[in-house]
Every structure is written in structure tokens, then in C-alpha cells.
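Note that this complex is displayed minus one protein chain, with the remaining chains in position.
Chain naming follows the written order as A and B, and within any one chain the residues start at number 1.
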Amino acid sequence: MEQTAPTLAELQTLIEMTGTINMEVFYWWCTGLMVIIHAGFLAYEMGASRLKNALASGVKNILAFAFIVPTFFFFGWWIYLAMYNGFTPDFEAAVAGLPWSTSMGPNLTDNATGIFWGAFVLFAATTASIFSGAVIERIRMSSFLVLAIVLGSGVWILGASWGWHPDGWLTKEWGFHDFGAAGCVHMIAGFFALGVTINLGARIGRFAPDGTPILIKGHSMPMTIIGLMLIIVGFFGFLGGCIIYAGGAQWTTIFGTPVTLSAVSFNTLMSFSGGIIGAYFITRQPFWMMSGGLAGIVSAAPGLDLYYPPLAFLLGITGGVVAPLADKILTEKFKIDDAVGAFAVHGVSGMIGLIALGIFSGFPNVVEGAPDISFSGQLMSAAVMALLGFVPGFGLSYVMAKVGFLRVPPKAEIAGLDLVEVPLEAYPESVPATETPVKTSTVTA
Amino acid sequence: MEQTAPTLAELQTLIEMTGTINMEVFYWWCTGLMVIIHAGFLAYEMGASRLKNALASGVKNILAFAFIVPTFFFFGWWIYLAMYNGFTPDFEAAVAGLPWSTSMGPNLTDNATGIFWGAFVLFAATTASIFSGAVIERIRMSSFLVLAIVLGSGVWILGASWGWHPDGWLTKEWGFHDFGAAGCVHMIAGFFALGVTINLGARIGRFAPDGTPILIKGHSMPMTIIGLMLIIVGFFGFLGGCIIYAGGAQWTTIFGTPVTLSAVSFNTLMSFSGGIIGAYFITRQPFWMMSGGLAGIVSAAPGLDLYYPPLAFLLGITGGVVAPLADKILTEKFKIDDAVGAFAVHGVSGMIGLIALGIFSGFPNVVEGAPDISFSGQLMSAAVMALLGFVPGFGLSYVMAKVGFLRVPPKAEIAGLDLVEVPLEAYPESVPATETPVKTSTVTA
Partner (left out) sequence: MEQTAPTLAELQTLIEMTGTINMEVFYWWCTGLMVIIHAGFLAYEMGASRLKNALASGVKNILAFAFIVPTFFFFGWWIYLAMYNGFTPDFEAAVAGLPWSTSMGPNLTDNATGIFWGAFVLFAATTASIFSGAVIERIRMSSFLVLAIVLGSGVWILGASWGWHPDGWLTKEWGFHDFGAAGCVHMIAGFFALGVTINLGARIGRFAPDGTPILIKGHSMPMTIIGLMLIIVGFFGFLGGCIIYAGGAQWTTIFGTPVTLSAVSFNTLMSFSGGIIGAYFITRQPFWMMSGGLAGIVSAAPGLDLYYPPLAFLLGITGGVVAPLADKILTEKFKIDDAVGAFAVHGVSGMIGLIALGIFSGFPNVVEGAPDISFSGQLMSAAVMALLGFVPGFGLSYVMAKVGFLRVPPKAEIAGLDLVEVPLEAYPESVPATETPVKTSTVTA
């Protein structure tokens, strides 16, 4: 090729192959960066646990990841390809997702499947990790794993097939648009967590006999907030994975509409900042500031491709203000113990996000025959996502609770799960206190 | 396109679009990796605080990030585009940076602005984080935020417009060259920190009544050094962001001179290693080893594109040796309390870096009419950067100190900022000792 000038067709092949391998590289880095989300969740959930449960929380988080990968290989990916019509599988379209398909493994003529599958697995593991924080310190290991697999390799990917797929029926019928997966990832995980926490019940000591909530403090807030910042790092992989790289053409969303990474860069940073600031003014403390930052991104996620950045900032503030308040209501009014506020941060913010895009609607869709983005379309789709998360979470955990399979015995909970589940100590040389030191917050700077 | 051979013009469009989206990808990853710098700074500054101030340090760090993003959107980016001549804004060139410009948001014909803006915001947040470490454990939250915004969305970006811009007057007039932003990021942040620490004063107990310095130890050195290693990870995003990706052409520096990533790879790793080794021989301890590694990179940063790698290694050693010594002089001679050595690590090393490139000068510039890199040009530019950082930091904090707005009351400082500012405890289950255990370092291995 260096000697004689190439033909036009040869050059075209060269350019297209350049696009193909760069596409692979892009999703490879998305996947790698999303693993940081799991380093973050590990730190976050262990730090949010009391000393006596720190390692048990870590074990659950790691195992959820480990079980989602093979189940997502064996049936999760197939669900995504098959179920975009609702409940009627398209067996033909999903042939490529059968575990014995030639696309599901090394295949020199398919540079795409493995890399997309990898990114989707990490999304799946993220949904499971969102859920896992809510139920720490009292759920039984085996029931947790069943629920995590159902959520990570079943429910969320069904939601993705419906509303985060080029042919998903929510988009085709209702014009649904959700750039950053606020629906299928965040809302579904949050509402699934809500369903489970209702049946699981509060941790012993979380409410006084008269129903007054008593805050159970995690043993290491620094570990938790560093973990949350690592999750934000991973969001750059997550949000990158929400875009279609198409070689020598403009980026598109998963719905085929054009987008630039520049738009996502503006709006991600603006909504994250808004969320921190919103939560700061409500709570003044770093757990909610970082959770608020997350809630801010989720609240703008459906329109990160479309919003004017100051609007993303305002939506971020909204998410950051609402999340701690929603969690307060959940705890004080409904007496539900969601240990890390997963429902408020992901479920509520995801809903805000979907509905907000309906309010600022009118953007066209390019899917054949799909209506424009509309308030009603976003609202109805949000309701579908809420139900799709809540019903399986509530139903399955209801049955588990009935057969006494959902929760560890009170004796084990009081002794601490590390003692009964993990043959290892978190900090063998430290001296845990038996009482939490009293702190008065009346002095102000 | 698959059926018939494309025309030359079609192929050209295809290639150029490939270049455009790969450019976006490149800066997107730079931005994502730079968020790791903030996970690192969070760990680093909380670990370097005493137990009673750990969360308050984290809150400040997170809030600085959050406030810099919108302010950098509303005026920071405009300053960069407008002020390259000095103090006379070029209103025309800066139109694209006005917050209502069509470039400042989703725009399918502009794949560049948002992604560059994102990378610059992360640079801005880095300058603020460099500063924030110096003032922990006694600065008032509100005054800190004002200072952080002035530095992060004002002063440093003015310096960048002057000396880290294709048309910056420092380059045009004096041939200034600073590949890795040793001037506008590190020197300005370091000298700003110096200016503020002078007016802020030392923490209570930092000096004995006779002036002898008493080391105040951070509560978790492991957290601090892991944080510093994460900052080094983020440097790969930072230094990547110092290069111009131009599609199908050789990389250039921000000054238009050609460079390869290979050169930066060699010199970054060599100067980092040199810095660690230099600091190890002086101090034998990991806080300064990791800070020395940072100082090493900064000391070679202006010429990472130009140096022979063993020279970068020697400059790294120089930075690693000088930083702890400079901090010792600052503390012992000048009785200034810079809690993490920010001035020594960033201010002094940045100055070493700029002047060193002047010593090894003679490299040509390509900016129209710009003189070659010279000793005098680098020296004068270093003086400009020092002043540009110091004067606003000192001036503003002087006024704040005069009106009693700069520092928390002694009662709050003694009680600990977590108690007075943060309604949350860092480690509710641990038992903090009231006294630091005595350690004698006379035994040697």
C-alpha cells in the first residue's frame, strides 16, 4: 500500500475499519470506567454500614456483580434483543443473543457484540448496586442474590428493551426519550428497592417504639463520600455508553437522534454541580451533597443531549433538593428504612428527570412513526418504569418474607452480619466503641 | 455507500468526521479521568485533616467543585477567549464564550466547545483544590468559597489566556512556553494559596509560643497517600488535555508546536519517578514521596514535549528535593502554616519548571512573530504568574481578614469544624484519642 496509490474502494475499507476499531475502543473504555462505579459502590456501601456489618455489605456487593455477569450472558442480553415489543418476544431478532450464537464469543466478523454486551453488563451491575445499598445490614445473602439477579439480568433489561432501544415500544408508541437511562436504570432500580424495603422492614433500632426515626450512622463517612466521587468518575463511562459511536458520522442517542459529546459534557457537569449545591442548602452535609450530585445528574439524564446547560443546572438543583426531602418523607411518614436513600436518589430523581423532559418537550424523534417527545408520553413512560421496578421487587420479596427467607434472624442482626456471615474482621486492631458519641449541632461557624 | 464507490470528496468528509468524533472522545476521557483528581483530592485533604475536621475539609472540597462549574460557564470561559492580550478584552473573539452563545450548549455543528469547556472546568477545579488543601481546619466556609471561585473561574483562567492560549501575549511577546500548565495552574494556585495563608494565619497549636513549629498530623495517612496516587492517575487526563487533537495530523501543544503523546509518556513517568526518589532521600516518608512525585511532574511540565527523558528525571528529582525543603523554610523561617505544602509543591515546583525550560531554551515557537523560548522570557513569565496568583489571593484575603470574615472563631476551631459545620460524624463508632501517641524515630532498620 505504501508503494502504489490505493483505490477509492481500498481507502473506504481502510476508513471504515478505522471507525470499527475506534468504536470498540470507545466502549472498552466505557466498560473499564464503569468498573470504577463498582469500586465506588463498594466503598460507599461498606462506609455506610456499621462496623459490625461492613464486610458483609461488601461481600453482597461483589457477589451481585459476579452473578449478574453470567446470567446476563445466558439470558439478559437475549431479553434486550427480543422484548422491545412489550411481552411478545421477537425470536428472530434475538437469535444473535442466544448463548450459542456465533456473536456471543470471539468472532472476527463481529467487533461489536462483545463490547456492547460488556457495557450493558456494567449497566446491569449498576442497577443491582443501586438496589443493594438500600437493604444492607439485615437482608439474607441468598435472597439478596436472587433479587439482584432478577433486577440486574431481568427487570431492568426488559425496561431497557422497552424504552432504551431503537425499536422500543415506549418510543414508538409514546415518543419516549431518555438519553441517560434515568428510566430503565435509575427508576427501575429505585422502585425495585422501594418494593423490597417495604417487605424487608426496618433495621432493629431504626425507629423508636413510638415510630420516631433514629439515624443509624455508617462507620466511615470519608469512605462513603470518596466512594460516591468514584461513582461520578464512572458516570463518564456510563454516559459515554449511552451514545452510539458510528464511525465517520455524528454521534446519535440510542433512539437515533443526533447528539454531540460536547452537549453531554456541558450538561453532565452542570447538573452534577447543581445537585451538590441543592443538597448542600438543604442538608449541609457531605453524604447528601454527593448523593445530591448523583441525583442532579439523574434528574437531567433524559435530556443531557438536549438541554441548555443552565437548565440542566436548575434541574440538578431540583434533584439535589428533592432527594433528601423525599428520603425524609419516606422515613418519617412511611417508616420505610432505605439505608442509603436509594429510592430517593435514583427512583425519585429518575422520575423527575423523565417528567422534566416532558415539560420541556417538543423535540422530534427520528424512530419511524414515533411521535415527538411529549409530556404525556414521558409521564406514562415514567409510570411504566415505576411499575416495572416496583411490582417484581415488591412481589418477589413479599413471597420471600412470607416463607421467612428474606431477612436474617434478629439474633444475627444484633450480633452483626460480619460475625455470622464473614470469617474475617474488617478492622481487627481497632477498638469499636459500644456507644455513639453524642454530638450537638447547635454551635455554628 | 456500500454499493457504489464513494467520491474523493465523500471520503474526505468521512475522514474528517472520524477525526471530529475521535477528538471529542479524547477530551471526554480527559475530563472523566480528571474527575479522579477530585476523588483523589477528597481523600487527600480529608486524610490530612485531624479527626475533628475531616468532613468539613471534604465539604469544602466538594463545594468548590460545585461552584466553579456554573461560574466557569457564566464568565470563566469568556475570560479565556477574551483576555489573551492582557487587560484589554477582545469582545469579538469572545462572543462564542458568552453564556447565550449557540456554542455554549447542544449544537450539532459544534462538536468542540463543550468538550473543551469541560476539560477547562476540570483544570479550574484542580486549581481550586490545590488551594483548598492549604487552608483547611480554620478557614470560614463562605470566605473559602468566594476565594475558590475567584481563583478557579477568574484568576487562573486569566493566566491561561495570557500564557496558555495560541495568541496569549506572554508567548507572543516573550516566547513563553508551558506545555503542562505549570504556570497558570500550579504556580497561580500555589501563589494564591501563599497569599491567603499569610492573612489567614496558622492553625491554633501549629507553633509553640516561642515560634517552634509543631507538626499537626492528619488523621489518616493511608487515605492521604492513596488520594495522591489517584491524583497521579488523573494527571493522565490533565496532561492529555494539554494537547491539541487535530484529526489526521500530528499532535500540537496549545502553542501550536508539534508534539507526540510518546514524548509526554516518557517524560511524565520519568519526572514522576524522579520526584518520588528525590523526596524519599530528603524525608523518608510517604506523604512527601507522593507530593514529591507531583512536584516532579510539575517541575518538568513546561517541557514534557521537549525534554530528553533522563533530563525530565533529573528535573523530577530537583522538584522532589526542593518541595519539602521549601515547605520547611516556609514553616520554620516565615511561620506560615500551609497545611499540605501546596505552595511548595505547586508554586515552587511550577516556578522551577518554567525557569528550567528557560535554562534549556532555544526551542523555536511557531506563533506568528513569537520569539524563541528563552531564559528571560520564561523568567519574566514566571514572575507574571507568581504575581497573578499572589496579588488577588493576598489582597482579597487581606480585606476578608480585616472585616473578620476570613476565619472561624477560635472556639469553633478548637471544637473542630465537623462539630460546628457538618451535621454528621466522620467515624461515629471509633474512639478518638485526646492525645497523639508519642513516637521516637531514633531506632533505624
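Methods note: a contact is a pair of C-beta atoms (placed from the backbone, for glycine too) under 8 Å apart; a residue touches a chain by one contact, two chains touch by 3 or more.
Here the structure is a predicted model, which means the values were calculated and not measured.
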| item | value |
| --- | --- |
| Residue among B:P70, B:G105 or B:G240 touching the omitted chain | B:G240 |
| Identified contact with the non-displayed chain, of B:M46, B:A181, B:I226 or B:C242 | B:I226 |
| Residue, one of A:A82, A:L200, A:A279 or A:A426, that touches the chain absent here | A:A426 |
| Positions on chain B contacted by the hidden chain, ascending | 7-9, 11-12, 15, 18-19, 22, 26, 29, 33, 50-51, 217-222, 225-226, 229-230, 232-233, 236-237, 240, 245, 247-251, 258-270, 272-274, 276-277, 280, 283-287, 289-290, 293, 305-310, 313, 430-433, 436-437, 439-441, 443-445 |
| Interface residues of chain A (partner: the chain not displayed) | 1, 5-8, 11, 13-15, 17-18, 21-22, 24-25, 27-29, 31-33, 35-36, 38-39, 42-43, 46-47, 54-55, 58-59, 62-63, 65-70, 73, 99, 104-108, 110-115, 117-118, 121, 140-141, 220, 223, 227, 408-409, 411-412, 415, 417, 419-431 |
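Everything below uses one rule, namely that only the chains that are shown with their structure count from here on.
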| item | value |
| --- | --- |
| Whole-Å gap separating chain A and chain B, where each centre is the average of the chain's CA atoms | 32 |
